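Here's a structure for you.
Some chains omitted; the rest stay in position.
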Amino acid sequence: MDLNYSAEELAFREDVKQFLSDNLPAAFSDKVRKGQSLTKAEHEDWHAILNGRGWLAGNWPVEHGGPGWNAVERHIFEEECALAFAPRIVPFGVSMLGPVLHKFGNDAQKAHWLPRILNGDDWWCQGYSEPGAGSDLASLKTKAVREGDHYIVNGQKTWTTLGQHANMIFCLVRTDPDAKAQEGISFLLIDMDTPGIEVRPIILLDGSAEVNEVWFTDVKVPVENLVGEENKGWTYAKYLLTHERTNIAGVGFSTAGLESVKRIARAEMAGGRPLIENPHFAARLAKVEIDLMAMATTNLRVISKAAQGQAPGVESSMLKVKGTVIRQDINDLARRAAGPYALPFASEAVDGMNEPPVGPDYAAPVAAQYFNNRKLSIYGGSNEVQRQIIAKSTLGV
Amino acid sequence: MDFNLTEERQMLQDSLRRFLRDKYDTETRNKIIDSETGFSGEIWQEMAELGVIGALFSEDDGGFGGAGFDIATVFEELGRAGVVEPILDTALLAGGLIAEIGNDTQKGMVEQIIAGEIHLALAHGEPGSRYDLSRVTTTASEVDGTIVLNGRKSVVSNGGTAGHLIVSARETGDAQDPDGISLFLVPPDTQGLLITSSQLIGGGHSAEIILDDVHIPAEARLGPKGKAFPALEHQVSRATVALCAEALGAMETAMALTIEYLGQRKQFGRPIGSFQALQHRTADLLIELEQARSITILAAGHLQDARDIRERHVSAAKHLIGRIGRQISEESIQMHGGIAMTQEYALAHFAKRIVMIDHKLGDTDHHMERFIALGAA
C-alpha cells in the first residue's frame, strides 16, 4: 500500500499545472468559476489550445493522435483542469465518438473523422435519448430504412446537449423493426445540414438552453456513414457508455466546488460571524468534505487498478452514484451559503448574457447550478439504473 | 380539538382552488413570470374580489379573517397552483405592519390593500443581514421633523413594483439590536432612492434599493420611534406561516404530478410506478408530506399565542418545511427523470418555488438554531 504518487506522476502534475497557468485564458476560467456558459468560439479556442499541446484527447491512443496516458495520468490531467476552472472538454467528439471509431470504425471513417475531431472541424452531438425512452435506451423508435445507398431516417431525439452548435450528430437508429428490443439498432453519423433535420431548444428549469430536441423527417444519410455492422449498434452504444464513464466520479469538479463553497461561507456573515464558523454549516461542510475524501480514495483505487490493466466493474456504478450525490450536495451547500442572494435570477450564469449580477458575484450562479445539476443523477444511466446494476451483480437475483 | 376547516374557510378554499385551476396553468404562469412586473394585475384583482386578501386581515382591520388558519388556507391554495403574485409582501408583511402599528391615517391603506388597489413591499433585508431580523444598519436621523434615510436594502421582494415601500431603519443602538429600529412609509419616487429590479428564481421580482439621503416627513414613521421590532417579528412570523403553507401546497402538487407520472410513464415495458424502489420512496415522501401538513397546522394554530410559544412553533415549522421541501423537490425531479428539468413541464416551477422558499425569511438551519435558542431561553 502506498497512497503517494510516483515521482513521474508528480512531475507530470507539475507539467499540467504549468501548462494551465501559461495557456488557460483567464477569461475562460473566470466564466467557469462564475458558472457562466462559454460561447461556441470559446469552446473551440480551448480545444485548439489543448490540441496544440497534444492533450485534447486524453483517452485516445498515440496512433490516433492521443497522448497515450494511462488512467492515473488521465486522472491527474482532469483533476488539475477542474481545479484550475478550465472549461470542460466538449465530450461528444473527443470522449464519446472517438473511442467508438477507434474500435468499430472502418479505415476510411477513421482517416476522415478522427483528425477532424482533433482539429475542431466538426462539432459533434449525441443522438441517443428519445422522448419516452430515458434510461431504457433499447426502446428507441427513430427508424432508418435502407433505400439504395442511403438510409432514410425518421424520428426524434432529445436531450441533445449543445446540439445548437453541432454540424454532426451520431445517432442510434432502428434498422430492423422486427428485432427484439436491443437488436436491430444501428449506429449512424449524420450531417446536421441535411434537409429534414430540425433542432429546437429545450429550456430547462434554470433558464438554460443547452439541450435540444432534434427532429428527423425523411433525412437521407449515405450508407458509408454507418459505423460497424448494421443492427449491431447496441454493442457500440454499450461500449461508448463505458468510455463515457471516464472521470465518472467528478472528483476534480467536487474539489473545486467545495473550495467555492468555502469561499462563499468565509465571505457570508451569519449572526455576526463568518458563516463557515457556524457549527451547523461547518458540520454540513465537514460531512461532504469527508465523503469526498473517501470517494476520491475509492476513485484512486479504481484508477490504480485500471492503470494496472484491470477493467473496473461495478465500481463505476458506485462512483457514478456517490460522485453525483456528492456534487449535488456541494451544489446544495453553495445555494444555502449564498442565503437570500441565491434568489435573484442571474441569466448570464447560464446562457452567456451579461447583466450585472445582483449581490455578490459568487451568489449569482449557485441556485441555477443547483437546479441544473439535478441532471447529474438522471443522465448517463440514472442513479436508479446504477443501483440496479450494483444490486444485480452482488445479489444475483 | 377539531381539524376541520370552518365553513367560511372551506368556501374560500373551494372558490380559490376552482379559480386557480381554471386560470393558472403552466403556460399562463410562465408568461406572467417573464412579464415586465412579474405578476398579473388582472389575476391579482380577481383574487382580491374572491376575498383572498380580505381573509388575511381581522374584522377589526376591515377584513374577515386574519388568523393563522386563514393565512394557511389561502397560501396553501396559492402554493398548490404555483401562484407567483406577491400577495405575501403586500398583504401580510407590509399590510400586516400597517394594520398592527399604523396610525389611523396610515391604516386607511388597508381598505385599498383588501380591494387589491395598491401594492406594497417591505424593504428590510440588507446585504450583510442574511436572515437576522434585528440586523439593520440603514440609518434614520431626524432633524426638525424631517427624517433622512441612508443605507441599502437587498433582495426586497416586490420592491420594484410596489406603490409604497415600508423601509426599516435604525434610530438608535448597535447593528444587531432589536431596540432602535423604526419603520417608515416611503413612496418609491422619493428623491435619493435608487431601485434596481430583477427577476427571482421561482417567480416574482425583487429590488436592490439604495437610500442616499432620502428625506421624508416624520409622519411617515409607522408606529413608535425605535420600537418597531416586536411588530416586525410578529408580522414576519405570520408571513413565515404563509410560506410554510405555500410550500405545503406546492409540495402537494409536486407529489400529485409525480404520482400521476409514475402511473403513466412506462419504462422497460412497465409503468415506472410498479417499480418497488420508487414505490417505497413515494411512500416516504407521502409520510413527509403529512409531516409538513401537520407542522404547518401546528404553527398556524399557535400564531396567536404568546411570543415565545409562537416563535418556537413558527421556527419548528420553517425548519421542517425546508428539510422536507428539499427532499420532495429533489425526489420529484429524480423520479420523473429528464422531463422534470424542462421549463414547460409544470413540476419545474414547483420544484424551484419549494426550494427557493428556503431562502425566504430564514432557512432550515437558521430556524433550527432559533428553535434551539427559544427552547433554551
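Structural remarks
Order of writing sets the labels: A and B. Residues in every chain begin at 1.
One rule holds in what follows: contacts are C-beta pairs under 8 Å (C-beta built on N, C-alpha and C of every residue); 3 or more make two chains touch, one makes a residue touch a chain.
Bear in mind that the values here come from a model prediction, so they are computed numbers and not experimental data.
The complete set of protein chains in this file's complex follows the formula A x2, B x2, whereas only one of each kind is placed.
Throughout what follows, only the chains that are shown with their structure count from here on.
Chain A and chain B, compared by their mean Cα positions, are separated by 38 Å. Only residues 129, 132, 134-136, 139, 158-159, 202-207, 268-272, 275, 278, 280-281, 284, 328, 332, 335-336, 338-345, 347, 355, 358-359, 367-368, 370-371, 374-375, 377-379, 382-384, 387 of chain A touch chain B when the two sit together in their complex.
Within the complex, the chain B residues that touch chain A are 125, 127-128, 130-132, 154-155, 176, 196, 198-202, 206, 208, 265-268, 275, 277-278, 326, 330, 333-334, 337-338, 340-344, 348-349, 351-352, 355-356, 358-360, 363, 365-366, 368-369.
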